[in-house]
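Of the protein chains in this complex, all but one are displayed in their positions.
Each chain carries a letter (A, B, C and D) given by its place in the written order, and its residues are counted from 1.
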Amino acid sequence: MTDKPLKSHVRPPQDTMPGGAGQGCPAPDAQTRSIWRRIMDDFADHCRARSLFVLHYCTGCGAIELPPTITSRFDMERVGITPMVTPRQADILLITGYLSLKTLKRVILSYEQMQGPKYVLGFGSCTINGGMYWNSYATMKRLDQYIPTDLFIAGCMPRPEAVQQVLLKLIEDIDAGRANAWQDYYRNYDFYLGNQQRLFGAGWNTPTDVIGEARHYGYYGPGTEGEHTRLLAEGGGSAARLAHAEYPSTALTGRIKS
Amino acid sequence: MRLLADIVLMPLIAFITGLFLVLMYRRVRAKIERRVGPPFFQPVYDIVKLFAKKTQISHGVMHDLSIVLLLGGYITAEIFLPVPGFKGLAEEGDLLTLIYIMMVPMLGLALGVGSCANPNGSIGISRALTAMLAYDVPLAVAIIGATMTYGTTNLVEIVRIQQEGGMATWGIATMPLLAIGGYLAVHGMFGKEPFEIYIAPAEIATGPMVEMSGKYMGALFIMQCFQLYTIGVLYVTLFLGGGENWPLFLIKVAAVVFISVAVTNVYGRYRTDKVVRWMWKWPTGIALLGLALVMAK
Amino acid sequence: MSDIAPKYKGSMLRPLKALSFLFREPATLPMRPRPAAKVYRGFHLNDWEKCVGCATCQQICDNDAIRMVHIPALPSDPAKGIRPRRPAIDYGRCCWCALCVDICPTGSLSMSREYIHVSRDVDSYFILPDEEGMHGVRYPQGWAKDENADLLDLKRQEMPEEPPQERADNFSEICEGYDPQTAMLEASRCIQCGMCHDACPAHMHAPEYIRAIFEGDFEKSVAEIYRTNPFPQVCGRVCTHRCETACSIGKRGEPVAIRWLKRAAVDNVPQDRTIAIALKDKAKTKTGKRVAIAGAGPAGLTAAFDLAKLGHEVTVYEEKPRPGGMMRYGIPEYRLPYERIDADIAVIEAAGVKIRCNTKLGRDVTMAQLKGQADAVLLSTGLNKGRSTRIPGSDHPQVRAAVDLLARITLGEAFDIPASAVVIGGGNVAFDIARSLARLQRRAFGKVEVTVLALEERDKMLADEEEVIESAQEGVKLINGRGPKQVVIEGDALKGLETVKCLSIFDEQGRFHPRYDETDVMFHPAQMVIEAIGQMSDVSFLGEDLTEQLEWSRGRIRIDEAGRTSVPWLWAAGDLVKGPDVISAIATGHAAAASIHAALMGETEAREAK
Amino acid sequence: MTTPQVPDPATLAPSEEYDLYFGPNHPGIEGNYSVRVRLKGDVICQAVADGGYLHRGFEKIMEDRLWVQNIALVPRICVPDPVPMEESYARAVEMIGGLEVPLRAQWIRVLMLELSRICAHLFTFGGNAATIGLYTNMFWGVTMRDLFLDIFEEITGARIYHIYITPGGVRRDLPEGVLERIEALLVELEERMPQFEDLFFNNAVVIDRATGTGRMSAEEALAWGVTGPNLRATGVASDVRRDDPYLVYPQVDFDIVTETGGDALARMMVRKGEVVQAVKIVRQAIAALRKVGGPVRCELPNPLAWDLPAGDAYARTESSKGELGFYIVSNGGPRPYRVHVRGASSMHAVQVLEKLLVGSRIEDVAQIMFSLDACPPEVDR
Partner (left out) sequence: MSIPARLNEVLNELPAIQARPAGARRVRVDVAPQGLPALLELLKGRLGFIHLSAISCVDWIEDGQFELVYHVWSHEMKLLVSCHVRIAREPGVYVSVHDIHEPAGFFERDIHEMFGVHFDGAPSMEKFILTSWEGPPPMRKDFNTRKHVEETFEWVDYRPDWLKDIERKGGGIES
């Protein structure tokens, strides 16, 4: 917690997440694409919506309702949802409730290792405004400050049917091309990084080169770099990236592929 | 020209059949687990989704090359398989060529995983190679027995012999012990429980696949389709009389795969050393016995 | 490991039995939400009709998930304990424990069986629950409280009382008061919602002094009481306790015995400590200002106490031989023993207030004299004359005013105790005189013949419920729904009272305008008829000049909010301006004192500024 | 765009040692937990448990809440088996405050505890099977458990976090007809048990994998502080329900299930036996509840003004994982002065696990952890 930047982090104005109930998050370039691209994208979205791999990571207590959701009684494979083992293979990151700060680091790491399009679902009160553990020194309070979150679901913890509904809603959003919150991580990386640094100190760093990826994939926005990302460079840039050993996850890292 | 068409069509048919086999695998599994299972197009959705990923992590040239080897190996293998209505290169190649080609993907995978620097992947691939060593012994015995029985290594010839003689000349009738031993080896080749040591999610986090993402993962999914199909066809060719016509042929292939994917659901996985010992004990023993019978004839 | 023979062998074939599930029905449920269980703890429901905005849910909430939202459109009624606010729930905090439901004093909160809310809009997780459900779809009710789940204690601690046979012929105090232990138990029932504070005319800090009692700190409790009320002994016994009417616990159960707790607080602190506590914030310096107060009732003495504490020199003029006003001369001793009034007044006197008794305004001292002696004058002479029904025969000498008789009883002045009497009126004063008379009758004749004739029906009585019950125990008869017609006089002797049935009391505008069924006549034989239908003031002492100077409004002196009259040096307080009851009198006393102080000090400042 | 500095096992000589992080994001880990293992080949030569991923600071935030408010917090300490948490907290408070729990409430609590034990064990069967690739059993086990969760929902209004047991009793009486439905469910469980036997407990592959895995002797187990089913699997018949009985357990007839193997298999078998015993206890509770009436909670003061007398108490409960302890200190105030939770897994999820892993192989890590039934949230608290 040393020398944390204590500035209040207001999301930059070039916000790509208009929010609003049911509005989802349409891609910014939705109207400018060619017809052929649109057909292709619609087809891809159609398949994406029907094949979702959930990262097998029990981050918090809500994970206890995942086995029922996945298994026979509520069988989510009916809509193509299966658990997957590593962040590399997964599409959905379920944040099943509270995140201790120690876990939050791993979650951010796992999230960065996932390949876009990727989706984050926040379970229950704890991910929205601190929930049950609002006065605990050990847990984070608002998930969407640290990683872009597609949907929240009310409950403590949400029961399998509720999990089912959030997944169905996500499918609907993907199908309609509205679930693009993940691009916001690239476009407003400075915002997210700033909040992360506030918790983990200015020396916080991850093995993934988010700015480089943003440039490469064309998600670079005015909010990608800022005062917080400068701290990354000051810390020695990529050389200061944390060794995997300190923040283990099943997946390691690799290079950007065109 | 005909060859060119075959080269395109045979892998395509293999792929489509493979998709059905994957669907069957997942549906069977779901049934035994007391649930409904995935929708009809699930295998397609999965593959398209993976190829439509917008970001992609690579681990270097070897990683990319491995995918080429992986898919290339199987696509080549498909062309060497004797299937009804297509000639491909089945006439030119033979059983041994096919076996060799079928090893290529695994080696390709090993190559790719090696460049990922993930210990889980490395352990997985070493396990996969160990498993290969284990099931290759009974498989080799079975193949030797089969070639001795049929007197040829030419796959087209093997199929022709069985089809001309009717069901009584099918490998499963003429050399039942070899067929059993061979089937156990094939089950090992599928990599299903109790021999599913190199994926083992709970142990090494899916082993070789741990660093695979997006298109690479998609390639592995396609490989799974080819794998089920290829191994199924190989067994059908050796022991079940090959394909007289497409419907019958597909039924046979599906039956071979079905038994394997059904049985896998009721066992856990053995340890690596136990797999080797078991493979070298039971299937190999049975196959050797079968071989002895064949030689005695 | 191999040294132990394996106990279990296992089979390769038996697991294959599981393959039979290939041909069985799956256990999978249809892909739609199931209806939740009958007691499911889903989203909150709130019955806005029942909810009073007491915020108890907010207090019990583990997670600080409940916020009270002020909604101007809702009715607000402090006297009934209703606030225009409702709980809003933050589903970014809620843990669905339903403790808020279990504690809700009104029972308005419950939980529905609705449990799905999916959105990426964080704002949609903050909701104001009503009966409509989270998405405007009514779901059946889930978790609601039952007897076992209720976290509140709806029964108050029993007040030990003298049994009727022991108290019926004497004037000793009926209620014995809580002992400290019982008081603490009773105090523990309080949920600190503060409705009592809002309802109290004097805005007493009831939650604070109850909390102090719960903590066993009676001295702190007394200190809290003295912030707003210098008559704890009196109010602890005879207050009209509007606080208890407003009490949230009273919505479903018996309200917290706030009045008895006040009594318990002062009863359990010695008098010298009480004085020390009450005078802790007394000003060290004198202001040199003098204030004269006419009438040593609760309003006058309250103002006197406040002003004396602020450093003014205060003199109170009282017509009767002892100070206390209606508290002493209007309330029977069995309800409020005289030494209790003395105790409260002793504290006030200790603050430096001078009380001159037997000094009747207009007779012994004039208004002009007062004005000459003091910088400000406060009138708090109260309502000292009984109202008359003015029915035929009401001018007979055996038709008496209740206040008059009660004062005589206190003064010990003899009067002929009638063997039978009827009391006209249904308020507390009617019962006071009826029960006093009953005691005297029992002492004199060994039997009781007192009848109370109330205009109201039994369930709408103005008097306190315990008055009605206790008087019945003591032999007082009560007849409801009767209005007086005439006093029956034969010759000079009063024979009794004729009454008619009362059909309705108020007209459409809500004004007092009773309608009678003149055909339904009843005769009540009695030797004495007592009128207890209200009091009025006698302000003849003002003198003509002053009466003309003053502005009047409906027979009362017109005053501003703080009690100042149109004459700059004159204030008025107590029953003269509001009430009649003790706590309102105290409230007006405070207001007048504050106003007088501000005026006096303002003058000083203005002078200093020059 | 750099790759991290991690030794690549493929480039190391086979004799060299390397570290492998097992978890927290790993399907072979129960919950959110991590074990760093040092491997030589695929044999573990050192294991270091790394917890705290589920740390919420319960003990601290409980000091910040009223006695009654804490009932909402306690079940969250151990998610798979929440009822013993509620019971322990309530009992410790009752011990300090001298509260008498009505007889009916005691029986209801026994019913809840044993149903929760069945749930937890069914869940563990499933997890245990999944670690060795027998996913079918996991699906069956979780599905069976879900039917019990329906019963919980019916009684308490929630599937997992029941918040039902409160100091002095339980929050509300059982709903109409629930006893019959429990009975029917027990019958169904008994019908299913042979299927589990066929698939899992008699499966040669499973037995091959579990025999000798993570073995400890009775002496070791006692010295290491192992409790519960894990201790009983080494042959020590120790059970808090018998040794330090609470509620109406002295009146309950049940056997303490023991095994002698001390390995993963024995632990599994003990749990199987305990499910059978739990069914027996639930039946007795149902019979008793049909006879015993009366209130289900003693009189409690207003929760907003409840000062528990000063004192301390240590309540022990037999949870599905072992001995669960709640040490509560009251300084006479409205909130606990100190709550210390001895998670039932604190021993076998950390020290014991570290010891058992040494010398075993990488493929057995998950199995050992699941067979010990380690519950990370109650270790991290």
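Just so we're on the same page, a contact is a pair of C-beta atoms (placed from the backbone, for glycine too) under 8 Å apart; a residue touches a chain by one contact, two chains touch by 3 or more.
Fair warning: this is a prediction, and the values are worked out from it, not measured in the lab.
Every visible chain touched by the undisplayed chain in the complete complex is listed here: A, C, D. When the whole complex is considered, the residue among C:Met68, C:Cys357 or C:Ile479 that touches the unshown chain is C:Met68. When the missing chain is restored to the complex, the residue among A:Lys141, A:Arg159 or A:His228 that touches it is A:Lys141. Hidden from this view is one chain, which touches chain D at 49-52, 55, 57, 59-61, 64, 95, 222-225, 227, 238, 243-244, 312-314, 316, 323, 325, 327, 329, 337-338, 340, 342, 346-347, 350-351, 380. Where chain A meets the omitted chain, the residues involved are 1-2, 8, 101-102, 105, 128-130, 134-138, 140-142, 145, 198-200.
Within the entire complex, the positions of chain C that touch the omitted partner chain are 67-73, 84-85, 88, 90, 92, 122-128.
Methods note: only the chains that are shown with their structure count from here on.
With B-D and C-D as the two chain pairs, more C-beta contacts join C-D.
A comparison of C-alpha centroids places D closest to the centre of the full protein.
If each chain is reduced to the centroid of its CA atoms, chain C and chain D end up 54 Å from each other. In whole angstrom, the spacing between the mean C-alpha positions of chain B and chain C is 88. Taken residue by residue, chain A touches two or more other chains at 56, 71-73, 75, 78-79, 85-86, 132, 135, 156, 159, 250, 252-256, whereas all remaining positions touch fewer. Those residues of chain D in touch with two or more other chains are numbered 3-4, 6, 26-27, 72-73, 136, 139-140, 143, 161, 199, 203, 205-206, 208. Against chain D, in their complex, chain B makes its touches with residues 29, 32-35, 59, 114, 117, 119-120, 122-123, 193-194, 196-197, 200-205, 265-272, 274. Those residues of chain A lying in contact with chain D across their complex are 55-61, 63-65, 67-68, 71-73, 83, 85-87, 98, 100, 102-103, 106, 110, 132-133, 135-139, 156-157, 159-160, 207, 209, 212, 238-239, 241-245, 248-250, 252-256. Per the touch definition, chain A reaches chain C in the complex via residues 19-25, 72-75, 78-79, 125, 128-132, 134-135, 144, 149-156, 158-159, 161-162, 164-166, 168-169, 181.
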